[in-house]
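The structure appears right after this line, and notes come after that.
Note that one protein chain is taken out, while the other chains of the complex remain in position.
Note that the chains take the letters A, B, C and D in the order they are written out, and that residue 1 is the start of every chain.
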Amino acid sequence: MVNKVAAPTRTVDEIMSWYEGQNPGVLTNLYRVLMHGRLGGTGKLVILPVDQGFEHGPTRSFAPNPPAYDPLYHFRLAVETGCSAYAAPLGFLEAGAAQFAGKVPLILKLNSHDILQDEVDPLGGQTASVKDALRLGCVGIGYTIYPGTKDRRLQYEQFRAIAEEAKENGLLVVLWSYPRGGSMKSEDETALDVVAYAAHLAAQLGAHIIKVKLPSAHIWDKKSAEAIQKYNIPIETLADRVRYIVQAAFNGKRIVINSGGPAKDDAAVFDEIRAIRDGGGFGSIIGRNSFQRPWDEAVKFLDTIMGIYEGASPSADVPRKNKGATISVAPCRFRSVLR
Amino acid sequence: MVNKVAAPTRTVDEIMSWYEGQNPGVLTNLYRVLMHGRLGGTGKLVILPVDQGFEHGPTRSFAPNPPAYDPLYHFRLAVETGCSAYAAPLGFLEAGAAQFAGKVPLILKLNSHDILQDEVDPLGGQTASVKDALRLGCVGIGYTIYPGTKDRRLQYEQFRAIAEEAKENGLLVVLWSYPRGGSMKSEDETALDVVAYAAHLAAQLGAHIIKVKLPSAHIWDKKSAEAIQKYNIPIETLADRVRYIVQAAFNGKRIVINSGGPAKDDAAVFDEIRAIRDGGGFGSIIGRNSFQRPWDEAVKFLDTIMGIYEGASPSADVPRKNKGATISVAPCRFRSVLR
Amino acid sequence: MVNKVAAPTRTVDEIMSWYEGQNPGVLTNLYRVLMHGRLGGTGKLVILPVDQGFEHGPTRSFAPNPPAYDPLYHFRLAVETGCSAYAAPLGFLEAGAAQFAGKVPLILKLNSHDILQDEVDPLGGQTASVKDALRLGCVGIGYTIYPGTKDRRLQYEQFRAIAEEAKENGLLVVLWSYPRGGSMKSEDETALDVVAYAAHLAAQLGAHIIKVKLPSAHIWDKKSAEAIQKYNIPIETLADRVRYIVQAAFNGKRIVINSGGPAKDDAAVFDEIRAIRDGGGFGSIIGRNSFQRPWDEAVKFLDTIMGIYEGASPSADVPRKNKGATISVAPCRFRSVLR
Amino acid sequence: MVNKVAAPTRTVDEIMSWYEGQNPGVLTNLYRVLMHGRLGGTGKLVILPVDQGFEHGPTRSFAPNPPAYDPLYHFRLAVETGCSAYAAPLGFLEAGAAQFAGKVPLILKLNSHDILQDEVDPLGGQTASVKDALRLGCVGIGYTIYPGTKDRRLQYEQFRAIAEEAKENGLLVVLWSYPRGGSMKSEDETALDVVAYAAHLAAQLGAHIIKVKLPSAHIWDKKSAEAIQKYNIPIETLADRVRYIVQAAFNGKRIVINSGGPAKDDAAVFDEIRAIRDGGGFGSIIGRNSFQRPWDEAVKFLDTIMGIYEGASPSADVPRKNKGATISVAPCRFRSVLR
Partner (left out) sequence: MVNKVAAPTRTVDEIMSWYEGQNPGVLTNLYRVLMHGRLGGTGKLVILPVDQGFEHGPTRSFAPNPPAYDPLYHFRLAVETGCSAYAAPLGFLEAGAAQFAGKVPLILKLNSHDILQDEVDPLGGQTASVKDALRLGCVGIGYTIYPGTKDRRLQYEQFRAIAEEAKENGLLVVLWSYPRGGSMKSEDETALDVVAYAAHLAAQLGAHIIKVKLPSAHIWDKKSAEAIQKYNIPIETLADRVRYIVQAAFNGKRIVINSGGPAKDDAAVFDEIRAIRDGGGFGSIIGRNSFQRPWDEAVKFLDTIMGIYEGASPSADVPRKNKGATISVAPCRFRSVLR
C-alpha cells in the first residue's frame, strides 16, 4: 500500500485545537498519527497493539498464527494495512525499529503485566522508558493503569513522572485505563459508569489519547445509576454508551478509542465498529483479532474496519452530537491555512 | 464581567503582612489572588474547585449539568462570575490554560483520589507536578492531606517536597486538610477539635491557604473536650466554631477557607456563608454547588455568595475579633504606599 | 530584656573542645547557642520548644493560654525571657522568622507526629528541610527518633541524611530521643537504662545536642539491671540518674538536656531543675510549662528556672564529677585567649 | 589452547542482523562473544557460570572439587576449554579480572539470591552494578528474574533500569528467566508453556541473550494446552520443545540458551545437548556439571559438549527450521564483506 501524504483536513485541525497549549513536539506527533495511514485526515484511528505475548503468554497469543511469533511480522502488518500506529513492548519494537524506521508511527508500551501469578489487584511494572521511546524513533508512549486496584497510587505516580518526561520530549501520551480490583466483580469492569470514570481519570491524568473497553449497559455505582436515571442519559444502544464515555472524557475533547476484547465472530466486531463510529468514538485498537488469523484474512479484516470508519461522518461533527456540550467551540488555532 | 484592576487596600496589606519572610514570587501570587475578581481587595476569597470528576466520578459530578463535562465550561464560569481562583487537576487545566491564559488565577491540584476502591484510610496519589503548574501559568498548587490515616506520613512528606519546590518557584501553596482514617467515625471528621487540629497541622506544614470542612459542635478527643469546657470556648453557633478554627490556624494569621460539602438548599448554604463571614473566616471554596446547576442559576448563586462576603466587615478587623490574641499586631511592611 | 554580648568563659571553651573536628560553621552555631540569652556563657541551656500544636493538637495545647495560638507570641516569649533558643515546626518559624530575625537562635523541627491515629509504634514524618532551616536563618535543626519502634530504621536513615546535610551547611543537630514501641510498656519509656540507651544512641548517631526524658529508677532490661547492681551504680536520687544518663552520652562530652513532661506543680518542676543541675545535666527544654500559663507567670517561671541554673557550679567541673571518667581531659583548643 | 582469531562467518552475520538497531558498542560485544573460543563463528555458545556459591552455598557447590573454591580456577577453566564467556557475581570477577584481563569475555551477574531463608517467592537483590561491569572489562551483565513471584515487579523494574544503563554503555544484556512463585508447583516451573512464556518475557524486556531451563512436556496453563493441541504443536521430543521455546523468543531472532540443571550422568547431559542442537537452540550455560568434577574430567566433558555443537548445522539454517516463521528474512546489514 502506498502511504500517500494526506492533505490537512478541517477535522484534523479541529482535533488539534483541543490540544492547544501542548508544546509543538507533542502537536507534531499528534498530527503525524492523525495524518498517517488509510484513515489519515479522517479524525479516526485504527491502532495495532501487540502486547498479548507479554500479557497472556506467547502460546495463547501466537499459536493460532505462527508467523506472528516474529516481531517483523507486526511491523509489516501495521505498515501494509495502513494502521494509524503500532504499539508494543520494548523487545518487539527494538527488533524492528531500525528496519522499519519511519514507515509507521510507533508507540512504546512502557509498562506491562504477566499472568504467571494469580492476582486480584494487578499492578504490572515499568519495562521501558521515555529514553527508549526516543532512541527508537517513536511518536509516543503507552501506559496501562488499573483504577480500582489497591496500589493504583503507585501506577498513577509512575505514570505522572513518565507523562511529564514524555511531554517535555514532545512525545504523545497514550493511556490504557482498565478498572480492576477487589471492590469490583468481573462484570463491573465494563459497567458504563466505571468505563466513563476510567476515561475521565485518564483525561484528568493528562493523557492525549485514551483507550478504554467498550461499555455494557450495567451500572456499578448506585449513585451513578440514580443520576443516569434522573437525567435521562440514553444508554440502551452501544452507540449511546460510546457517546457517553466520549462525553465523560472532556465532552469529546480528548481522543478516546476502544477495543472489543476477544469478540467471537467478525460480524459482531463490525457491529461494534459501527457503534463506535455512530457514537462519535475516535477509532479502535485491535490486537488479537488482527494477528491471530492468517495474513490475508487479517488484511481483509482490517480493510473492512477501516472502510466502516471511512464512512463515518467527519469527526468535526462529533462535538455537536454530544448533546451535553452547549458552550461554543474554542477558537481554532489550527484551522487549515490551505483552504 | 469586567475584571477591573482593584486598588490596594489596608485589608490586603494587613493579610500580606502575615506572610512576611516569604519570597517576592510567593507574595506576588498571593497578592494576585487577593486582588482578583469581584472580591478583589476585600480580603475574602471565593475559589471554584472542580476535582469532583476525579474524586467521585464524572457521572455523579456532571450528569446534573452536562455542559460541565467540558473543561472550558469551568474556566468560563470562574472568569465570568469573578471567582478569586480556579482549582482543578492536570487534565482540566491543560485543556484550557492556553485559551484562558491570564484571565483567572489557576491552582493546579497536585494529588487526587478516586473511589473505585473502598478504603478506610485513603491515600491518593500525586498526579501532577510543580513544573506542570509553572508551564500552565498557575499562581499556586493544591494538595490534599488526610490526617488520621495510616499512611499520612507518605502524604506529609510528599507535600513537604512539593511545597518546598513550589515556594522556591514563587507559587502559592494551598492545602486541603481532611481528617479521616480508622481511628475516626464519620461524624468525627467534622468534629470541632478535629477540624481545628486539621487547620493547625496545615499551617504548621507551611501552607499559605488552608481549606477545611465546616466544623460541627461535636468534640472527638476527650482531653480537648475538657479544655473547651474548662476555658469556656464558645462553640454553639457555626460562627463561633469558624472563629475557633481560624484561631487554631495561627490566631487568624493564615488564610482559612471552608466548603460546606453537598448542602441541600441554597438558603442553608447562604447561612453557612454568613457564619463564615461573621466568624472571621476568609471565604469559601464552592464546587458542586456551583457547577451542578444550570449556568444562569450558578451565576446567580455565586453572585449572592459574593454579595454576602462583600458585606463583611474588613478582614483587618479579624485579628481583633479573635479574643485570644492579645499581643500587638506585627509591624506591617505592606501597608499601602498609596494612602 | 537586654541581650548583652556575653564574654567567652572557660566553661564554654571546655564544651566547645568536645566538638573538636566539627566544621567552623557548626562550631559557630554551637557557640551562638551557648552564649545567647540569660544563661549565655554558663554552659547551661534553657530552650523553648513549641511543637505541641502539631503533636497533641491546638486545643489541648493553647486553650489554657489563648495568646499562644499566635506564632509571634512564642518568639517574643523566647526573646524576652532570654531563652537559649526557640524550637518549632516549619509553620511557626516561617510566621515570625523575618520579624524576629537574629533576636533568638532558632531550631527548626524537621519531623513531627500527630495523634489523630492511634499507634503502638509512632513514626512521624519529615515536614521541613535543611534548606528551610537555612533560608529561615536557623542555627540548627531538630529531629525526633523513637528507638524501639518497628520502623525506627526509617527514622535513623532519614535522620542520617538530614544530619549529614545539616553539618555540611554548618547547622547544629539536635536530636529528641524518645524510646517507644511494642516491646515496651509506658513505664519502660522512662526507665533509667532505656533513657541512657536513648541518650547513647543519639550520641552515636552524631547529634550535637541530645534531648531525653528525665529517667525514673525503674530498669527495663534484666541484664542492665544486673550490671547496675553489680557495679554499684547510684540511681536513688534524680540527680544520680541524671548523672548516669550524662555519662551514657559519651561520659559527659555531649550536651544532654531534659524535659520533665507535664509536671503538676511548679515546686516539683523546680526540684527537677535542681536535680538536673546537681547531676551535671546541661539544661532544660520547657514547652507546655512555659506557654500554657499567662505571660507574666511564664516570665516569672522561666526566671526562676534560669536562676537555679545560674547557681550551678561551672560545667567545667562536670567531667570531674562523672566518677567513671578517669582518662585525662582532652587538650582544649578553645581555651579562651581572653584570660 | 590457542585462542585463534576466528574469521567472520555467515552464521554470525545472520545473528548480528537480528540485533540491528542496537548501538555499535552492544554489537561489538555481541560479536566478541560469538567469535570467542572454540565455538567462535559457529553461532553456538557455551558459557561457564559460577554463581552456585552464592545461590546454594560454598559447601554444596565446591566440596566435590576443592580447587573450585578459588576464583582463579574458574577463569582458567573458561579460558583453557575455550568457553564463549564466563559469568559470575562481583567477588569472583573482581578476584581475577586483572590477571585474566581480555582472555575470556566476562559477564557480571548483577543480582543474586541465597537460600539461608526459605521462601515461596524468591526475590534476590542487586549485588553489583553496570559501573562494576565496566571497570572490570566485562562484555555484558547478567540478571535473573523470577516471573510468577509476588514481587516480580520490583525485579522487572530493577532490570529495566540496569538494562537501559548497560545498553547505553555498550554492554550485552543477558537475562536468566526462571518462573517461580506461589501460583506454580515445582513441576510447573519447567512446563513447556511456562518456559516459552519465560523466554518471551525476557525477549520483550529487551534481553540480548536469554537463559531458560530445558522444558518438559508438561503444560501448566489450560488455555495454552488447548492451543497446543488445536494447532498441533509438536512437543514430544526435547528437540521439539527446544524448537518451540526458540520460536517463542521472537521466532528464533533472540539467542536462547539452556541449562539442564543437575543432570545425573554425562550421557544424559550429552543427549540434552544434542536435543538443543537439533531443536535449533543456541547453546548451553553449564555450571555445576563443569566445575564439580576434577580439572581433567571437566576439560574432557566440555570438549565433548563443544564437539556436539560443532557438529551442528550452521545456525543460519535455524530460522528456516522454525516452521512457524514464513515472512522473508530481514535484509542483512552484517553479511560479511569478506566473501
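Observations, loosely collected:
To be clear about the criterion, contacts are C-beta pairs under 8 Å (C-beta built on N, C-alpha and C of every residue); 3 or more make two chains touch, one makes a residue touch a chain.
Please read these numbers as outputs of a predicted model, since none were measured by experiment.
Listed by label, the shown chains that the missing chain touches in the whole complex are C, D.
From the set D:17, D:127 or D:216, the residue in touch with the chain omitted from the display is D:127, counting the whole complex.
From the set C:16, C:63 or C:248, the residue in touch with the chain omitted from the display is C:248, counting the whole complex. The missing chain lies against chain C, touching residues 18, 20-22, 147-150, 152-154, 156-157, 160, 164, 179, 181-184, 193-194, 196-197, 199-201, 203-207, 221, 223-224, 227-228, 230-231, 233, 247-248, 250-251, 253-254, 322-327, 330-331.
Not every partner is drawn; the one left out touches chain D at residues 53-54, 57-60, 62-64, 66-67, 69-73, 76, 89-92, 94-99, 112, 114, 116-118, 123-129, 131-132, 136.
Throughout what follows, only the chains that are shown with their structure count from here on.
Under the contact definition, chain B and chain D share the contacting chains A.
The two copies, chain C and chain D, are related by a rotation of 145°, based on C-alpha atoms and rounded to the nearest 5. The distance from the centre of chain A to the centre of chain C, each centre being the mean of the chain's C-alpha atoms, comes to 60 Å. Look at where the CA atoms of chain A average out and do the same for chain B: the two points lie 37 Å apart. Not a single residue position of chain B touches two or more of the other chains.
Per the contact rule defined earlier, chains pair up in contact as A-B, A-D, B-C.
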